[in-house]
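One protein chain omitted, others in place.
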Amino acid sequence: MSDSAAKPRARDLGIPLQGRTGKHNAITDVRGVAVGHETIITGEGKLEVGIGPIRTGVTAILPRAEHSDPVFAAWSCLNGNGEMTGTTWVDESGFLSGPIMITNTHSVGVVHDSIIEWSQRTRNLKVGNPWSLPVVAETYDGFLNDINGFHVRRNHVLKALNKASGGPVEEGNTGGGTGMICHKFKGGIGTSSRTLHLADSDYVVGALVQANYGLREQLTISGVPVGLEIPDLMPEENGQTPRDSEQGSIIVVIATDAPLLPHQLRRLAKRAPLGIARVGGIGGNGSGDIFVSFSTANQNAMSDNELKTVTMLPNELMTDLFQATVLVVEEAILNALVAAKTMTGIDGNTVYAIPHERLREVLRKYNRLC
Amino acid sequence: MSDSAAKPRARDLGIPLQGRTGKHNAITDVRGVAVGHETIITGEGKLEVGIGPIRTGVTAILPRAEHSDPVFAAWSCLNGNGEMTGTTWVDESGFLSGPIMITNTHSVGVVHDSIIEWSQRTRNLKVGNPWSLPVVAETYDGFLNDINGFHVRRNHVLKALNKASGGPVEEGNTGGGTGMICHKFKGGIGTSSRTLHLADSDYVVGALVQANYGLREQLTISGVPVGLEIPDLMPEENGQTPRDSEQGSIIVVIATDAPLLPHQLRRLAKRAPLGIARVGGIGGNGSGDIFVSFSTANQNAMSDNELKTVTMLPNELMTDLFQATVLVVEEAILNALVAAKTMTGIDGNTVYAIPHERLREVLRKYNRLC
Amino acid sequence: MSDSAAKPRARDLGIPLQGRTGKHNAITDVRGVAVGHETIITGEGKLEVGIGPIRTGVTAILPRAEHSDPVFAAWSCLNGNGEMTGTTWVDESGFLSGPIMITNTHSVGVVHDSIIEWSQRTRNLKVGNPWSLPVVAETYDGFLNDINGFHVRRNHVLKALNKASGGPVEEGNTGGGTGMICHKFKGGIGTSSRTLHLADSDYVVGALVQANYGLREQLTISGVPVGLEIPDLMPEENGQTPRDSEQGSIIVVIATDAPLLPHQLRRLAKRAPLGIARVGGIGGNGSGDIFVSFSTANQNAMSDNELKTVTMLPNELMTDLFQATVLVVEEAILNALVAAKTMTGIDGNTVYAIPHERLREVLRKYNRLC
Partner (left out) sequence: MSDSAAKPRARDLGIPLQGRTGKHNAITDVRGVAVGHETIITGEGKLEVGIGPIRTGVTAILPRAEHSDPVFAAWSCLNGNGEMTGTTWVDESGFLSGPIMITNTHSVGVVHDSIIEWSQRTRNLKVGNPWSLPVVAETYDGFLNDINGFHVRRNHVLKALNKASGGPVEEGNTGGGTGMICHKFKGGIGTSSRTLHLADSDYVVGALVQANYGLREQLTISGVPVGLEIPDLMPEENGQTPRDSEQGSIIVVIATDAPLLPHQLRRLAKRAPLGIARVGGIGGNGSGDIFVSFSTANQNAMSDNELKTVTMLPNELMTDLFQATVLVVEEAILNALVAAKTMTGIDGNTVYAIPHERLREVLRKYNRLC
């Protein structure tokens, strides 16, 4: 984190954002959640498929860092031009039994099988079935990365899993988010959290996004039409600006320690689009906007043979969780944008970081700078 | 029940059926579940819309007879050419807050509003919202009944609700099932139950169906091609056999006292088609095959403001519940067929009861008579 | 429309809104779509259930004003604390066969049965089934209206259907929207449209909303935190401000003449939440946020017995339709807010209109006034 410590975050720039964040303003503020990134950056210049340049990686989110105890989980989708494996069993069983990993579109398979191998060898799975149905999601980094070179390998997956920890989470050009583009600025990984008080207890809602979606003109920050105000600094391909179409996606992981049952977690996942909408996203046809949510409450809820007692937050109190979910998704995207740095990849293609000072000027113009 | 007591049931005829039934072999074997029918039969001869003849009714299923405490619930659908109101909130909240009522297709509205009135005036709703979103389902009885005469009225709904009780359930031409047709024999209401032992406890699964679907040639009873063996006794319209198309539907209500969460109850509801398939149904285009399931366990699970502790059966033990669900849906349909009696309705249209002795002969031919 | 002609709309106040509207900036800009309202306002003072005061109504949207030819359609839901009947068959068949009607929560049934009666008697239904499965949606007006008095009657439904026409659409306190509340200001009916050019043709996307959702602090207009800037003028109950909880909902009807197949129309319906999010909505637990979409292209697509040739817009061109859908939903809500006038209903309960001049001041403060 030494390097990332230097990266500013959305609030550091004076962007007005609502609500009380957790300690790290990260998904890891949900106790037990661990995040690990493995970033692969090598080579420069002309694309040679299988050689590089490489601008990719893989990110692991472990719901209960050190335990294989499954969590209640659910998923949802805004626009399905993407992949998240393992969702059918999450939906059926209400449980997520392993890590969530995010990578590039053409590395889903290797990450999938590597998780199985890791699960079979290193995890002491006491309940459930002898097989694994991993959750792996992706977004497309082929503008910057030699995506058809299939550079993510088994060892990268294991490294990301092994590095996973709590505490601050590196953002921007890191892990699965390394080569991503968001509203035609450089995107990638972002995270945020909110704390809230419900039914006499304190809870946390956190999100981690791999943000790779959106057109420039749509970009809205705290209600300000930033994309219209900064129409330049567009991605460059052979020194030209390519057609402004959406070839991206956004994966959102939502975590909470509030005791939600699977059908309630689906409700959280369905709020992710509202956070995306606040930044201007519309779920374009080319976008794979897929969301997974889980709760770290209700430990040891899975069993092979005995009744389990679990705790449920009343539906009537979920509105505050919905609001928090919308806000952490919004802020996680902004954090990804703010942390990401200008990157040049295959064939010299370049994607620019959002310019921090100009962003502040635009916020000031609309009387929204904190 | 005095009259219905005389009606035979599928097992009485020697149809081989698997599993151990509850006391009444009825949905009411799930303790607390109450069923009430209101049957409306008047007039004969030529159809005069608004006058009759009338062959219809309404059936009420109350999950917790005397209490307004909501139950965990879910729904599913095989072919959606039908209506079940209230499912959107069942799906979202995981709760069913009132009765389930079944009537004819063109009386859904009056039953809907009458339940609201009854709920607002007679139930002491302590939690949730000030509005009601009733669950009302239907099948089409327009071959025998003056369906566009809108003969189900508010008072019929209240009577069905007020008559609801535990114990034996009347089957065949009764309540919402009065004018229904099943595999081109007379159909209607049927019910069945199974008991099973899981995780050191005894549980019951029960189903109630309003059976109004299916072509004759498809009819299969305990694996025997009964429909092919009894191709006559087809419905008569003006003394002719109308085109053998499916204009029916089947509504299935599944109840259990096993402690299932909403996402697990959805799994039960999704097994209803398997029971229908065992009788030969395929969910034809004209069919509205809609299923709702609920669990009477976990009393007082709904709250406005406090955490609730609920009990969950492990997924790993659900297979036996799935098997029981398939079997009770199958047997409930057979009970509807066996209990129903030949009926003549509008314009002298006639639908015949399945002939019991011939059915036994066919079973004997295939070595399946018990 | 004489009175409503005097009502300003969002753009009249200088709210900056993107995109090119159709002639009337209304759902009726989609050729053939007709809208009719029946408004019921009588009585003042103390609530007497069954007497009044009455502040309610019903709105009809006919996809092909004068024809019973079904349209391709789909639906979606953000938060399901509400009702929209008929969706199961829309989902299964891909067709919507009659009008869409919107009323209060406790009048869904009477509207449902009245549509059936109207369909059976006045429409010449040549294809499909002999039964009707109407689409009726609702939001809750019990803060201002004697909702348990069940004041919507058969004749109101017929009047709304018979009055339905193209051209300008009355907004605010009218039809089903009469007694509705939006972000704790007076809400109701709103509409908007966009025109766009795709694949060498001009298309229109229109939305009509019955807006009854949202907390004050969430209200955002063109990115400006209006709800935080105008925290007063809250609803009054017995001269007090009631708890700021959400007991509302929003129904959205989306129409287009772009040739979309049913699975593509579902994609449009799933964008409604993004428009709601732009105004600050989050789909609170008490909200029934249900959306239906249809296309007036592909006339005569339904048949009983012959292959049909239909036209399909490529998925690749749908992104612009998504953007338009988001914008018309947003603007329809704003139009509902701007058109609605302060209303006093049962027990003197009062809901205030958003104050136009103060709204303009707030927009000016954030440099967003046009």
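Quick notes
Order as written gives the chain letters A, B and C; numbering starts at 1 within each chain.
Heads up, the rule we're going with is that contacts are C-beta pairs under 8 Å (C-beta built on N, C-alpha and C of every residue); 3 or more make two chains touch, one makes a residue touch a chain.
In this text the structure is predicted, and so the values were computed from the model without any measurement.
The missing chain, though absent from the display, is touched by one residue of B:Met234, B:Leu274 or B:Leu307; that residue is B:Leu274. Considering A:Ser132, A:Asn173 or A:Asn349, the position touching the chain not shown turns out to be A:Ser132 (whole complex). The residue touching the chain not shown here, chosen from B:Val326, B:Ala340 or B:Leu359, is B:Val326.
Within the full complex, the residue among B:Ile61, B:Leu78, B:Leu233 or B:Val351 touching the omitted chain is B:Leu78. Mapped onto subunit A, contacts with the missing chain fall at residues 77, 79-89, 91-93, 105-114, 116-117, 120, 129-133, 140, 142, 147-148, 150, 247, 286, 288, 290.
Although one chain is not displayed, subunit B still touches it through residues 78-79, 218, 220, 222-225, 245-246, 267, 270-271, 273-278, 281-286, 315-319, 322-323, 326, 365-368. For subunit C, the list of residues touching the undisplayed chain reads 91-95, 127-128, 199, 201, 259, 261-264, 267, 301-317.
In this text, only the chains that are shown with their structure count from here on.
Here the CA centre of subunit A is 34 Å from the CA centre of subunit C. One simple way to say how far apart two chains are is to compare their mean CA positions; for subunit B and subunit C this gives 35 Å.
In subunit C, the residues that touch at least two other chains are 79, 286.
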